[in-house]
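Take a look at the following structure, please.
What you see is the complex with one protein chain gone and the rest in place.
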Amino acid sequence: MISGRSFSVGQVAKALDVALIGDPETRVSRIAAVESAGPESITFITGPGYLEALNRSQAAAVIVPDSLSGETSIARLISSNPYLCYAQLTRFWVDHTETKSAAHVHASAAIDPSAILESGVSVGASVTIEAGASVKANAKIGAGSFVGAGVCVGSNTVIHPNVTIMHGVTIGDGCEVHAGAVIGADGFGWAPSRDGWEKIHQLGGVRVGDRVSIGACTTVDRGALDDTVIGDGVILDNHIQVAHNVTIGENTAIAGCTGIAGSTHIGRGCRIGGAVSIVGHISICDNVLITANSFVNRSVKKPGSYSSGFPLEESATWRKNAVRLRKLDEFIRGLRKTKH
Amino acid sequence: MISGRSFSVGQVAKALDVALIGDPETRVSRIAAVESAGPESITFITGPGYLEALNRSQAAAVIVPDSLSGETSIARLISSNPYLCYAQLTRFWVDHTETKSAAHVHASAAIDPSAILESGVSVGASVTIEAGASVKANAKIGAGSFVGAGVCVGSNTVIHPNVTIMHGVTIGDGCEVHAGAVIGADGFGWAPSRDGWEKIHQLGGVRVGDRVSIGACTTVDRGALDDTVIGDGVILDNHIQVAHNVTIGENTAIAGCTGIAGSTHIGRGCRIGGAVSIVGHISICDNVLITANSFVNRSVKKPGSYSSGFPLEESATWRKNAVRLRKLDEFIRGLRKTKH
Partner (left out) sequence: MISGRSFSVGQVAKALDVALIGDPETRVSRIAAVESAGPESITFITGPGYLEALNRSQAAAVIVPDSLSGETSIARLISSNPYLCYAQLTRFWVDHTETKSAAHVHASAAIDPSAILESGVSVGASVTIEAGASVKANAKIGAGSFVGAGVCVGSNTVIHPNVTIMHGVTIGDGCEVHAGAVIGADGFGWAPSRDGWEKIHQLGGVRVGDRVSIGACTTVDRGALDDTVIGDGVILDNHIQVAHNVTIGENTAIAGCTGIAGSTHIGRGCRIGGAVSIVGHISICDNVLITANSFVNRSVKKPGSYSSGFPLEESATWRKNAVRLRKLDEFIRGLRKTKH
């Protein structure tokens, strides 16, 4: 991990606005998981189950919940939510250890004269920014990225290298788009004809809210007529496919390799696991949890936890069960006939 | 959606070569789905189920099937296939509203002197075109894309930004390749040896037919010895993996996140849903429909519709069913024993 600087726990506690028990001069030079915390490490525990590991460790400091503040003698930061406090600590760490480069527009970037770059904008090498695009204050466009005509990138948004943002897409403030992501490619709309597939040109756009994170190689297609919409605070992991006219509500989190087919609506505050596939033209209400690898083949109208997926088994056993499954209906019908 | 211009429905009907009932001077300035059609909108309906929404809407004009031409009083275009007519309308719209930029080769493109660019070719910023490549008339190569040695890109083909086309790949006329796609990376061929995996260098290529669409972040690997082949009119959505030596027949459509393992042959006119996984070395005949999320673990020799996939259930119920499924064979054997 990034290192080379150390902090006093007093400074850290003050920055995170939490109480400290122990010597404020204790030095910490790295954040570590409790299992691998060595000298000068600051770590965190969320419950009593980690106390043993903490006591075995050489950690110099720890973030603990109030209830455990008496269970250790090392310097401790007291937080009602140690995991959130740890997240805030990582931000403190980045802010104080990463060297911020001054805003700079690389000479090799191809920027249309009609594009507007506000103050503090950084543009990497080999970037293309087309006509009418606007990049708001302090945003960064990573090397090799493409910003199409009329695109709007919000303030403080970070576009990592080799990202593609097609014409007309709007991205809000404080977003992060990781490398290889593609926002605004054409939705997959085709009409069958006698001569093959006739393309339905995709005339909608993509609207991405504020504080949205989009993972590496994730794709968000433009809408057919209306826009595809990603709400504020949505977090999308890598390799996600968001098809045309999908809408995703605020603060919903989606893990990697999940695909969402066209015109499906996903509510607010949902948590969708990895490798889930969601069919098109359905609705998932607010606050739904979908576990990994599920096949969402129908609307979900009630908050709660939903699953599907064939559990792992030794191949020989699986093969037998799969054969039985293929004849399950037949078998049950037979059984019922026998009984009458 | 793209806007800023309006058309008379008379002009539209003439361009699409369909009959018009109503005032030809009616102005339309946007295409809209029937549910969101406001003033100056032209919409379409494919059957009587949408009549109520149409009547509720403020649409100025509508594309209707012959059978429904008497069911509305607004300006209507009569088509035997309204959905296809809508697709043609989107093309009309793009042709008449998007400003076509003149063909232009950006100064920052690195083009080998031995590459041949025909008339009307556009090349974006930071493009690389290597030795012996040829780009046919009116093709476009988007910013940041890579066109390897000996590649042929057909006429009127559009390569979007940040696409990678490796050496020797052939792409036909009238194709579209979306951002982030990779055509012609090495197939995954390895021989086990005592010292680990020995690479089987992939000496085949990729041949993509005419009028093929390849989605964002889709990959089509080069063949081991022979070529990987994508037939004319094939449409591939985003995040599809086409492994080495796969062949896909004409006009087959494949939805997003589907993976096809090596040396599998897919027939013509198939429709394969999203998130399908297809094992290697099998054949799927013409006109097969595979529903979303299926696991195609064997050849399909008869046209028809095929499925697999565990249906979604509340997690508590799923867990119980999954436990039963893991012991299904054992259970049925036990039951049969009991009965004898």
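For reference, chains read A and B in written order, and residue numbers begin at 1 within each chain.
The criterion applied here is as follows: a contact is a pair of C-beta atoms (placed from the backbone, for glycine too) under 8 Å apart; a residue touches a chain by one contact, two chains touch by 3 or more.
What you see is a predicted model, and the numbers here were worked out from it, not measured in a lab.
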Residue among B:Ala115, B:Val182 or B:Cys285 touching the omitted chain: B:Val182
Sites on chain B contacted by the missing partner chain, in the whole complex: 108, 110, 126, 128, 144, 146, 148, 162, 164, 166, 168, 180, 182, 185-186, 188-193, 196-205, 217, 219, 221, 223-226, 239, 241, 243, 257, 259, 261, 277, 279, 289-291, 294-298, 300, 304-311, 313, 317, 320-321, 323-325, 328, 331, 335
Touch residues of chain A, complete complex, unshown partner: 1-2, 31-33, 36, 81, 83-84, 86-88, 90-91, 93-94, 106, 108, 124-126, 142-144, 160-162, 176, 178-180, 211, 213, 215-217, 232-233, 235, 237-239, 250-251, 253, 255-257, 274-275, 292-293, 309-316, 318-319, 322-323, 325-329, 332, 335
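By our rule, only the chains that are shown with their structure count from here on.
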CA centroid of chain A to CA centroid of chain B, Å: 26
